[in-house]
Each structure stands twice: as C-alpha cells, then as structure tokens.
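Here's the structure we're looking at; comments come further down.
The complex appears here minus one protein chain, its other protein chains still in place.
Which chain is which? They are A, B and C, in the order written, and residues in each are numbered from 1.
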Amino acid sequence: MSMPEKQLKFGEAIKEAVAEEMRRDPVVFMMGEDVAASGNIFKVLVGLYEEFGAERVIDTPISEAGFVGLGVGAALTGMRPVIEIMFGDFIALTMDQLVNQAAKIRYMSGGQAKVPLTIRATMGAGRSSAAQHSQSLHAWTSHIPGLKVVMPSTPADAKGLLKSAIRDDNPTLFYEDKMMYNLKGPVPDGDITIPFGQADIKRTGDDVTLMATSSMVHVALGAADILEQKGISAEVVDPRTLVPLDKKTLVESVSKTTRAVVIDEGYQSFGITAELTSVVYEGAFDFLEAPIVRIGAMDVPIPYSKPLEDATIPQEQDVVEAVTAMM
Amino acid sequence: MSMPEKQLKFGEAIKEAVAEEMRRDPVVFMMGEDVAASGNIFKVLVGLYEEFGAERVIDTPISEAGFVGLGVGAALTGMRPVIEIMFGDFIALTMDQLVNQAAKIRYMSGGQAKVPLTIRATMGAGRSSAAQHSQSLHAWTSHIPGLKVVMPSTPADAKGLLKSAIRDDNPTLFYEDKMMYNLKGPVPDGDITIPFGQADIKRTGDDVTLMATSSMVHVALGAADILEQKGISAEVVDPRTLVPLDKKTLVESVSKTTRAVVIDEGYQSFGITAELTSVVYEGAFDFLEAPIVRIGAMDVPIPYSKPLEDATIPQEQDVVEAVTAMM
Amino acid sequence: MSVDDRLAMEMYRGMLRIRRFEEQILNIYTAGLMDGIAHLYIGEEAVAVGVCSVLNDEDYITSTHRGHGHCVAKGGRLDRMMAEVMGRVTGYCRGKGGSMHIADMSLGILGANGIVGGGFGIATGAAMSAKMRRTDQVAVCFFGDGAANQGVFFEVMNCAAIWNLPVIYVCENNQYGEHTATDSVTAGECIADRARPFGIPSEVVDGMDVLAVREATVEAVERARAGQGAAMIECVTYRYRGHHVGDPGLAYRSKEEIDEWIAKDPVEGWKRRMLATGAATESDFHAVDEAVEKEVLDAVESAKAAPWPEVTEVRKHVYA
Partner (left out) sequence: MSVDDRLAMEMYRGMLRIRRFEEQILNIYTAGLMDGIAHLYIGEEAVAVGVCSVLNDEDYITSTHRGHGHCVAKGGRLDRMMAEVMGRVTGYCRGKGGSMHIADMSLGILGANGIVGGGFGIATGAAMSAKMRRTDQVAVCFFGDGAANQGVFFEVMNCAAIWNLPVIYVCENNQYGEHTATDSVTAGECIADRARPFGIPSEVVDGMDVLAVREATVEAVERARAGQGAAMIECVTYRYRGHHVGDPGLAYRSKEEIDEWIAKDPVEGWKRRMLATGAATESDFHAVDEAVEKEVLDAVESAKAAPWPEVTEVRKHVYA
C-alpha cells in the first residue's frame, strides 16, 4: 500500500512545514526581512501572513544580529521562533548570536535552559549574484557544538526535516539551496516528521558511493545516470543532517562500494567534504580501494559573470570524471 | 656559524614584530581594545604606546565589527592596520567584515584593490575562562578564500610570521594561543621574516607523523618524548600557516612514516583536523598503514570547571594512546 | 523616603549581601580557591538592588560579565552562586558556567554573559516573548558603558521601539571599560541620549543612590507593564576594585578618583539616610549585618565542601 502523497515544489514544502507547525503550536512564529506581506523575496512564504497575521509573521528591520538575538531571547522564554536569513552569506552577521549565545546557553547554564530556535538560511550559487549573495557557509555552524545543521535535498525531506527542526529544543540551522525552490517532488500527506541523524540512500549502487548534500544530491544523481551508461553503478547517499551526522550509513555504503566521492557546495578547503571524508576513512579504511575524492566549490570568491560562476560550482561532469579516474 | 639570537617569550616576540614593522613602515598601526597605555590585557604590547604614541597605537571602543570594518577601509586606502581581537571568540562579531568584505574586495574589484590587514586574535582554552573566552575558531576563516591564516607555535615563528603577515598585501588572521605568551624560545636577531606556506618539521622521526598546530605542537612534542621512551620515533610537523597550506611537506612526512595523528585545538568536528587528514590521504593514500587519527577539542562548549575543561583539550596522553593503538 | 521602612531595610540588606559576597569572592580568588576570574560589583550595588526591588520573580533580567550583583538582587542563592564560581557541581550551572554565566531560569535570571553586549538581544527577545504570550512580564537588560558601543544595542532598541516591547535598558556607567576610560571611547554627552532617536524615553540617574535608581525603574516598569514600551536608564556609578579580581585597578585611575567615589558609597550612604530618617536603628543594622555575614560565610563553606563535577558531566547538556 503506497502512502498518500502529492507533488510539491521544494519551496512549497517549506511553507507547508512552517504553516503546519504554526497551526499546531501557538508559540511558533516566523520572522525575517520581507517575510510578511511579501511572503519573502523568493515568494516561498506567500500565504502565511494572510493566515497567521502580523503578530506571528513578522517583518524585521535589516538588523540580522539583532533579530537573531531576539530569537534567542524569545526561544529561551517559551517561544519557538523560526527566523529567515534571506541570503546565507548574512549568517556572517549573526555568528556571535548563534555561536556564543544560542549554541552555548544550555550548556553554560548546566542544562537549565533550552533554545528551540530554527534559522532558515538560503545557500547556493548559480544566479549570477556574485560573491556576497551566493555562498554556502554551512561548514561554520557545523563546527559548533550545540547547534544542529540540516541540509534538505528534496521537497519531502525539506518538509519532514523542517517540522523536526521547529519541534527540536535546540538551535537548528536549516539551509535551503535557493536554486531548488522550484524543484518538484512527492511529499507524503499528513503530519510526517523526519528524524535528524538518518542519512538517506537516494539511489543504491555497488561500485562507488557519491556522498552529497543539498542540491549536490541532484548533481550526484545526474552523474549516477551518466555513470550507469558507462557501466558503473553509483550509490548516492545524502546525510540530510550534518549535525547530528549518521556516520554509520556513510561508512556502511563505502564499505560496500569501496570507493567514494564527496560533493558539497561549500568552499572545498576546510569544509564539509573534509569532515565527511575523514569520517569515512575512520570507519572504512580497510575497505577503500582508492583515495576518496572531494568536490566542493572552487576556493575563490564566487564571481558574477556566468561562465566564471559556472566554473566554481561542482557539476555532474566533475563527478563523472572523478569516478571514472578512480575505477 | 650559528645565527645570533636571543631568548624571547612568545608574547615578546609578537611585540617585537609589531614594533619593528611600525618602525620600518609609517603606515603600519595597531588598534584594539586596551592596547594602548595598558599594552593589552595580556601585557603583550607594553611599550608600543610609549614608543609610537596614541596616533599609532589606538584604544578602540568595544565595537569589534566596527573597528575591523575601519581596518578594512584603512587598508584599502594606503594603511596597514594590525588589529587585535582580545579573545578569539569575538571573531564571531567580525565575520561579516572579514568574510564578506576584507576577503572578497580584491576579487570582486577584478584585482584593483588590496587589503593589507592583519588581525591578531587569541585562541585556546586552559584558563578556566568558560565557553565564550576559550574557543579556537580558526577553522572558520581557513574556509574562506581570500583570507590567509597563520598559527605560530614558537617565539621565532611568531615573530617571523607576524612580520610577514604585516607585509602581506592580503587580509591575514594571526592566531595566538594565549597559553603560550610566556613560553620562551630562541629568536634570531635582525629583520627575519618567515614565508607563508612552509611547514616546519619540529622534530624528525620515522614511525609516525604528528601534525599539530599552535600550542598543540608542544603537546605533540611532549608526546613524542614519551613515545621515544616506548621505542616509537615520532616526527612532529607544524604547518605554521593553514592558508596557504604546505601540503607537500605534510604528505612527504606521512609517506615516509606511514602513520599520522592530527592535533588541533579547534572543535574536532568539521574543523582543521578534517582538512589536514583529507589532504594527507589525497597525497599519501598508498603509503598509509593505519587510519589517520584526529584529535581536536571535544565537541562541547568549553566548560568552566577545571577538571571538565581539562577533559576537553587534547593532551599528550591522548596522542600517546592514539599512536600506541595504531602501531 | 518614598519607600516604607521594611523595603528600605530590604534594599540595604540586598546591597550588603552583594558587597559581602563580592568580598568573599576576592578572598577566595586570593586564596587560590577559584580557577577562573570574576568581575566584582563592589561600588555598584545600588543599581542592581534599586532596579530589582521593582521586579517580580516572573520578570526577566539579562546580566553581564560583572553579574553577581544582578543575580543576588533578583533573588539568586548565594550558596549556589559561590559553588558555581568555585566550579562545583552544586553550583547554578553544575560548574560548567562559572562566574560569567550564572543563570537561574526559574527566577528569570537569563544569565550573566561573557560577551560584552550579549544580553541585548536576549532581553529584548524575552520582552518580545512576554508580549506575544500576553503576560505582564518585563525584561531588564543590564549593560555597561562599554557595551553601549556594541551595534546590536541600537538594533534591538529599534526593534523594541517599533514593536513597543516591555524592555528596560539599564546602563551601568562605571566610567571604565576594562582599563579604558569611558569618555575616551564614547562620543556624546551621555549614554542615555542614545535611546532618544528611537523615541525611547531615557534618563540619567545617580547610580550610587538606590532610591533614585528604584524610582526611575518604577516609572519605567509601570510604563512597560501598561503596554507603553521600552525605556532606558543610565546609572552613573563606579567600580571600586579593578576590572576583575586579578586587576588592582590602579594603573589607569587615581587614588583620589577612587576615594571620591567611595565617599558616595551606596551602602553606607543608604544606611546613613535610613538612620537620619529613623527608618531603622543601629541595632537593626547590626542584626542585618550579622545575618548577612553569616549567610555569606555559610555559602563559602558549603561551596568549599561541595563536590566537583564528575568528568562524565562534560558531555552532558550540549543538546536538549
């Protein structure tokens, strides 16, 4: 028996998650720049303001540190704020609030406090938006104990994981690749949450594991199609949450396939790909038949001009080449 | 013929570097909180204010984002600011200025501009200063193209690398482990700079490579002494600069020893140890006889109480155990 | 006096408890019984006590690195505070926070803070939360003159003003931020002026006078509870000791300056006024002094005897 489901865009799935959680729990509210009447600049939240009103869907001043700080205070005192950071690059303005306050208050207070705060931030290049509107900076928050980090790649994951994030009692970063907002996919009906810390095998395969996050999952799936034609069977594993990280599934997949490529849209150096690589070596050293290959964004500020920008973002062809070279 | 040298404390070496560069170049100046008459809270800069006066050694308001922003503007227009961030934890307040501005202006302007800005920030736990005054957050800036990152471990390295940082035309983060300020060591006389991107082998050995940064170099050296007594010969490699990174020296050492442990005081997950590990696997996969072991700070906010804090910082014994287990 | 005799004595007791507590902290530090440092509130007691005398247990405060006074004044337990400073598991934060992070969520003490300006967002967010939950709680944000130069201060004042939040910003202008004189890094006539562009009423009060602080707070809290929004109070005060327990505090300020302020001592001054008005007698004070002394020494003894946290504690409370 198949679950009832519908087709939703990634952005719609996000709105549904916020709306359902706001209906379910009166202390959930949404704030950010242009999130109310305009439904955010990507039009992801259209309708929320009409349904929940100005008290629960709040346009903020352009004061990222300030309103994230307010979110911390509200979360500490009984509310469950969901805060939007329009471009993930602006996370830089909020690091002190997130890292020195939100992430640590529970621990510093010896477990007295909790900070059920969800930050929705966009990420991803591809729109010719240049160096300050295209970054994927999720490595920073992944490095900080006390924060959780979610990287959905499909509408269903987005909805189920965002619902979990809002219900989670910890400060959680939910990164949305803005290039995926119009991506459609099946989303199960009903109040379905997806637990954190469970990687998802998006495609099974035998010869190589492609570990990918967020929109890079689709790059990996595209590469897997091409590889199939070359007779190479690729498994695509999506960790879905970086913190907590489902090391077991990653290690098991690579132990089976014996080869791996890691793809993430953050800058390549000192980023996500390094941690995933290290974790796999720690668990599957004896099984690996070739060095793991990392593919991140090129280590340059993201350029404006389209041909240059394209060169900095991991592409299917890069993955195909890496795999072909390691077989 | 041995070079003339003197014994200096780590902190004194830093002061000498700043003073020499200020004497050498009138556009170098120093600013930060309590850096002038008080010579900073660790007393590292005592004497600079007397020598150079209030115009070049400047006490700032407690406005970290603001004065780093000023530094960017001053650097763009002919000055060479050296800015102190009293506790590296406060880097969180300056990320937008460093990452969205300083790191990118050159690239975004198509090479027209340069930003010769040096940020001196402390790092390191061990003083019972709790979660907001003990962090080592250098992984964040290492992840960002356009920034350089320096991690000195000895007085001589501190002096030579800081002089290079001040002369460098790029925004450079210079991280000082505050637990090392009183550490003494030989420092060559004269105008000696140390180029970026050259790892230093602090001790040669054959059986295992200990790659360590900043104060962890001394933990590694201590462990190497203990290991020697157990008949294990450890090589200690200090990358000295994380960006640019001397991959070659790291890879060559491990290719020789066939085993490695990486030690860094940043949080272990998604941190420096992951990148160094990945780089070594990429270069020395075929030589490795055991999985590389990573030792970072425990993934918890750093606790106040001494017995707890001690448990979070990598110790000699952790290194010894890791090595013993992998032989 | 606009407070009754009982309350007058409570305010005296409150200030004295802080004073004596802080003196013991210095003793403990000097005796090598604490591993970290602490920032003493001695000299500034009238601010915390004047403000908190107006608050309920349900109201919120955010505190600073110099936070013991706020915590005591809001009802915090001396024994749990002392144990925390000594890193013991019986401390408010099980030894994990130390002096700079003492919190008692059950009393609305949302935490001391090691980040200068760290309380701005939290207090304003707590006020937002109170308003959204339709309680009549108010939030008080204590902060230093140095913190008034952090940009987030202005961001949250703007939010408090546009959303009409029940938050009161209490600036403790003690003339210095660490070793730097406030005047040398702080533009303008007074810090209170900084609230005005946002339409937030603000005033400067004598922070050595517990009654003046209380009265300004009464007004601000009444307005806030009546839904009339935020206020700011700048309390002009002084820290007698160095920036922290390890700083003699003499390199950057003169003995004369310190003595001038000590002459305006909030605890002694209040006692003199109470005696002068007949609000209490010497023997009333004697009884209070003794009780406070004992309470503080008991806190020290119990903390000394308290167990350290087990090392297994270290991984707990990272996540809820």
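Note that a residue touches a chain if its C-beta (ideal position, glycine included) is under 8 Å from a C-beta of that chain, and two chains touch if they have at least 3 such contacts.
Just so it is clear, the model here is predicted, and its values are computed rather than measured.
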| request: Please identify which of the visible chains the hidden chain touches across the whole complex. | output: A, B, C
| said: One chain is left out of this view; which of C:153, C:238 or C:261 touches it in the full complex? | reply: C:153
| Of C:197, C:227 or C:307, which residue touches the hidden chain? | C:197
| note | The one of A:5, A:34 or A:282 in touch with the missing chain is A:34
| task | Tell me which residue among B:169, B:191, B:228 or B:289 touches the hidden chain in the full complex. | result | B:169
| said: From the list B:4, B:111 or B:231, pick the residue that touches the absent chain. | reply: B:111
| said: For subunit A, which positions touch the chain that isn't shown here? | reply: 33-34, 37-38, 41, 59-63, 65-66, 89-90, 127-133, 298-301, 303-308, 311-312
| subunit C, residues in touch with the chain not shown (by the definition above) | 149-155, 157-158, 161-162, 184-189, 193-194, 196-200
| query | In the complete complex, which positions of subunit B touch the hidden chain? | reply | 27, 29, 55, 60-61, 63, 65-79, 81, 96-97, 100-101, 105-114, 116, 145-146, 148, 169-170
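Rule of thumb we're sticking to: only the chains that are shown with their structure count from here on.
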| note | Per the touch definition, the chains contacting both subunit B and subunit C are A
| said: Going by average Cα coordinates, which chain is farthest removed from subunit C? | reply: A
| request: List the centre-to-centre spacing of subunit B and subunit C in whole Å, with centres computed as mean CA coordinates. | output: 37
| task | List the centre-to-centre spacing of subunit A and subunit B in whole Å, with centres computed as mean CA coordinates. | result | 30
| Do you know which subunit A residues sit against two or more other chains? | 96, 100, 107-108, 145-146
| query | Residues of subunit C touching 2+ other chains? | reply | 93, 95-97, 101, 113-115, 118, 151, 318
